[in-house]
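One chain of protein is taken out of this complex; the other chains stay put.
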Amino acid sequence: MPLLRFIAGRLVKGVIVLIAIATMNFFLIRAAPGDPASVLAGEAGAADEEFLRQLRQQFGLDQPITTQLWIYLTDIITLDLGFSYRQGRPVLDLILERLPATLLLTGAAFIFSLTLGIIFGILAARRAGKWSDSVITTGALFFYATPLFWIALMSQIIFALWLGWLPNTGFRTIGAGYTGLRYALDVGLHLILPATTLGLFFTALYTRMMRASMLEIAGSDFVKTARAKGVPEGRIVRRHIARNAILPVVTLAGLQAGQIVGGAVLTETVFGWPGIGRLMFEALSQRDYQVLLGVFFVSSAMVVLFNLITDVVYRVADPRIEVGR
Amino acid sequence: MKAFFKRFARNKGAVIGLIILAIILAAAVLAPYFYPTSPWRMVTRPFLAPMAMDGYWLGTDALGRDVASGVMHGARVSLIIGLVSTLTALAIGIPIGALAGYFGGLLDDALMRFTEFFQTIPAFALAIVIVAILQPSLFSIVIAIAIVSWPPVARLVRGEVLSLRSREYVQAAVVIGQSTPRIILTQVLPNTIAPITVMASIMVASAILLESALSFLGLGDPNMMTWGYMIGAGRTRLIEAWWISFFPGVAIFLTVLALNLVGEGLNDALNPRLSREGG
Amino acid sequence: MTVLAIDNLSLALPKLADRTYAVEGLSLDIDAGETLCVVGESGSGKSMTAHAVIGLLPSAVKPAGGSIKLAGRELIGLSDGEMRKLRGRDVGMIFQEPMTSLNPVMRISDQILETFESHRMFNAQQRMRRTFELLEEVGLPDPKYIARAFPHELSGGQRQRVMIAVALALEPKLLIADEPTTALDVTTQAQILKLIDELRRKHGTAVLFITHDFGVVAEIADDVAVLQNGLCVESGRAEEVLQKPTHDYTKRLLAAVPSLTPPPPKDLSGEPDALIVRNLHKTYGGRGFFGGGSRKVVAAKDVAFTIKRGETLGLVGESGSGKSTVGRCILRLIEPDDGFIKVGDTEFHGVPVRQLRPLRKRIQMVFQDPYASLNPRRTVGRIIAEGPEAQDVPRADAEKRARELLDLVGLGASSAHRYPHEFSGGQRQRIGIARALALDPDVLVADEPVSALDVSVQAQILDLIQDLQKRLGLAILFVTHDLRVAAQVCDRIAVMQRGEIVELEPTAQLFANPKHPYTRSLLAAVPGAHVKVAAA
Partner (left out) sequence: MIQKKTGRALASTALALLLSAGVVAMQPQDAKAEPQRGGTVQLAVTPEPPSLMLGLFQNGPTQMIAGDIYESLLRYDTDLTPQPSLAESWEISDDQLVYTFTLREGVLWHDGEPFTADDVVFSLDVFLREVHPRWRPTVNAQVASIEKTGDYEVTITLNEPFEPIMLSFEVGTTPIIPKHIYEGTDYRTNEMNSTPIGTGPMKFVEWDSGSYVHLERNEDYYLEGRPYIDEVYYRFIPDAASRAVAFETGTIDVLTGGSVEIFDVPRLEAQDNVCVTTAGWELFAPHSWLAVNVREGALADKTFRQAMMYAIDREFARDVVWSGFGTVANSPISSRTLFHSEDLHEYTYDPDRARELVAESSYDGETLEFLVMPYGETWTRWAEATRQNLEDVGINVNLVTTDVAGWSERLGTFNFQLTHNFLYQYGDPALGVSRSYVASNIVEGNPFANVMGYANEEVDALFAEAANAPSEDRPALYQRAQEILVDELPVLWMIEMDFPTVYRCDLQDFITTAIGVNDTFRDAWLQQ
């Protein structure tokens, strides 16, 4: 029961934050020069006032801005994210179409980076000061300090162009008509490069965190207690140090998971991955307000959701925190 | 102070980082001396490979501009963007964190909700939108980076202040009748400098990365020769003219690396109890 | 039978440390069923000795000579693997901090079971049965519930009992107890000491007991070894060392232990009331965000007392009794829920915070932790001068006053430009006192001012406070958990339990004839109270 109440409370708070975000974004986006009609005009290579007027009327942009905001907010409560100006389709449909790809990409990257980060962090901490520690920490530092898009481009050139092992772009082989397992394999192949690229930075981050956390926990009193009991070293590392060191790493990772969803723009752009990050970037340059707002809304909702999940998991994983408080 | 330097110097990585940083700073300062003309100037044939012609030891780019000149001039802008946006973020984050942490209660609640609010919006996407709306320029980039990077500062400062506030010397200051602003400024904030310094060094690094990412998407200041711009401009030619974006990429890598190493060194030197000793 | 024999042991410190050896030329023996107390002040090397025996020295500290024999087997030079097999089975250890010594994310039963598993003893069923037996043996109520609990669900005393259960699970020959009761309240301490004593008798365990407290030594030691700066200055049977110390250092340490016999009372008749407190209430209650009200803690309930000019009132209680809250409420560091506070002729309660600042100089405070109570980034002179300056005294005058005060507390005016970290704990506490006095207060609230200090330093600070009181006619509210200290400095003592003053009597009367059962249990728990210790 207290857990349910906790979740309900957090959800209410989350909804308030989301509405505030929607409002802020609404005005933020309207502050940009130009509107969707002018973009269409700019791309069409020909336009006149009549054309622009028709478009603006069609998009409802001729109404007072407060009316537009009110309509938007009342719609959003019923999960109606409006209509895309450019594509003439419900924004929710557009986003739901793209969301699985993004979730697949970020989910894969997340699991990849968290698993590797924790393993490398433990290895490095156990061998602190030795050469294998140096190799891991140097590697982590390298990926931590290198721009993500740079790695993306390099991996594209190496693995797709030179070696030809992996497809360089897209979500699946278009027109191959694969189904079932073959389809999953195809998507998986397309996933490797973007997920790895996106995950490398976070792998580096988690490796560094896990290592530091391990070293900190290693100095704890209860580790000394375990030693005094004569517990074998491997077991101390597993059950005492790693088990405790993992908590802050997982928490941070959970908080970041939501951010990754909205932050995969670069990866999606370079790898032509049809996710919501790209949708956002395109919507921005096309002033497709509703889509842009929708992506922001959904990705912010993801952050709220992931934060909540993290909190719940953390509360379950760490008995010190009373559930419900 | 001596002990601080001693502890810092014990961290080999930090010393290397400091040396790299010094070299980059020197490059930034000496750029106009080595390359007095604008780095935008088309000086010779385009796509000249490194070392292919005397005087153009890092090659030239798609328009025949000297890559070496760009890298050196870029150091200035990248460092300035990193520094200014970090300072701006600190200027937003420290007061918010300090007020929330010191006064607690409703104000804390309100300020932390505000901070959470900014942490809920995906940061990179927000930066993109801000730059696009304000039109890309040095100003808008700095603002965008600051807006997405202040929340962690506020949280850090809040946490520090929260723990410092219950320190006995702060209570002592209350007991002797010092005014609240004075307590915050003289008793509390000076003692948060260590963690803030550590965080700031890392923030400069991420600001440089963020700027390069924005430039990569074509949202850089078109009048500023930055490393991010150079990679963005050269990336499409990576296959046939790798050097155009390779060298600025290396410059970013080294700078970010150096700042992180220095940050770690500072962390070890300022928080000796957390220093990572081999197990 | 000798269980532990340490012979001429030296432990080398790393190069940059302030001395070459943590412990030098140490020899001692413990027989089965005997308790040896190693006593010393902080930095004496007593803990290092304990860690050397169980093979858990910090990597920077290395044995540099001598031998440690456990039941005849040499421990120095054993491989890590052999040493591991020894730990838990032949040597058990309890640590000082019960709050952090247990893995927070493992159930109690798992932490005990792990000991058996690590040494591959018994089958699963036997292990479980043994675990319950152990929990029962260390006096934990409802072992079934405790076994399933996580450490944070237990109190400090319960955790320390669990630690004992863990350490004794395999019935080792030797138990090492490193300040196991220092972090505990006095009544809990008495119970734990009793438990350790009983168990070693029952199982014939040899106990190496590390402590700084001669009261504890008097309570449980068969033998004593006194360490000073890594050297054993005196050792022998407990009663002999305690009653006929031969070494100066031992004598000094023993002399510094406050006696439970209060000095003769002062004549305070005719002195005006300096502080009147009536009807003081304070309840901590969690403010839940969505109505989730957390449990309430009553920290002060109808607290009332008066302190005359020149008088010291002791506020005594265990942790959580509310004694510190009362002190802070009077200073308005914490806002009381209700109450009447009058300092001299000024009513202190109800004054809006804005107008409070000028009144604050009337009542000042000395804090517990000398390391946390001074701003590390300001010079000592500034720290002291800040008070007068905040009360609009010109800067030059304030700094002059600071130098005078430094002289007064025995540090010398020249220390004004130095930073706090250049001073020792006792010196810092003097600075804290000087800061409080800089405003010429009428009332001083001293919140555990000596509890973080070594016993010899403690005595000096107590002397200083009493001396200043005499000279300046201060009224002092002395908050402490230590009845020995209270006995020495307080004219009257108020005993607090769960936010209420249960008894308030002149000191001599309270010690001679405690009325309230809680007061009686507190007095009974004072370690070494019944043992005669050599007087100075």
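Odds and ends about this structure:
Here the chain labels run A, B and C in written order, and each chain numbers its own residues starting at 1.
Definition applied: a residue touches a chain if its C-beta (ideal position, glycine included) is under 8 Å from a C-beta of that chain, and two chains touch if they have at least 3 such contacts.
All figures in this text were calculated on a predicted structure; none of them were measured in a lab.
Judged over the whole assembly, touch between the missing chain and the shown ones holds for A, B. Here one chain is not drawn; of A:34, A:129 or A:188, the residue touching it is A:34. Considering the full assembly, A:153 is the residue among A:153, A:195, A:223 or A:260 that touches the omitted chain. Only one of A:170, A:219, A:232 or A:319 touches the chain withheld from this view, namely A:170.
Counting over the whole complex, subunit B has residues 38, 40-42, 46, 62-64, 132, 135-137, 218-220, 222-223, 232-233, 235-240 touching the chain that is not drawn.
Listed by residue number, the positions of subunit A touching the unshown chain are 32-36, 38-52, 54-55, 58, 85-89, 94, 97-98, 101, 153, 156-157, 160-161, 164, 167-171, 173-175, 269-272, 274-275, 278-279, 281-282, 284-287.
As a working rule, only the chains that are shown with their structure count from here on.
For the pairs B-C and A-B, the larger set of C-beta contacts lies at A-B. Across the assembly, the mean Cα position most removed from that of subunit A is the one of C. Put simply, the C-alpha centre of subunit A and that of subunit C have 50 angstrom between them.
Chain centres here are Cα averages; for subunit B and subunit C they lie 46 Å apart. Each chain gets a centre from the mean of its Cα atoms; for subunit A and subunit B, those two points are 23 Å apart. Across the assembly, subunit A contributes no residue that touches 2 or more other chains.
Taken residue by residue, subunit B touches two or more other chains at 277-279, whereas all remaining positions touch fewer.
Touching subunit A in their complex are the following residues of subunit B: 113, 116-117, 119-125, 128-130, 132-133, 135, 205, 209, 212-213, 216-217, 228, 231, 235, 238-239, 245, 249, 252-253, 256-257, 260-261, 274, 276-279.
Listing the residues of subunit C that touch subunit A in their complex gives 54, 56, 80, 84-89, 91-93, 95, 97, 100-106, 114-115, 118-119, 150, 152, 163, 166-167, 169, 288-290, 292, 294. Note for the complex: subunit C touches subunit B at residues 59, 328, 331, 333, 356-358, 360-361, 363-365, 367-369, 372-378, 383, 386-387, 390-391, 432, 435-436, 438-439.
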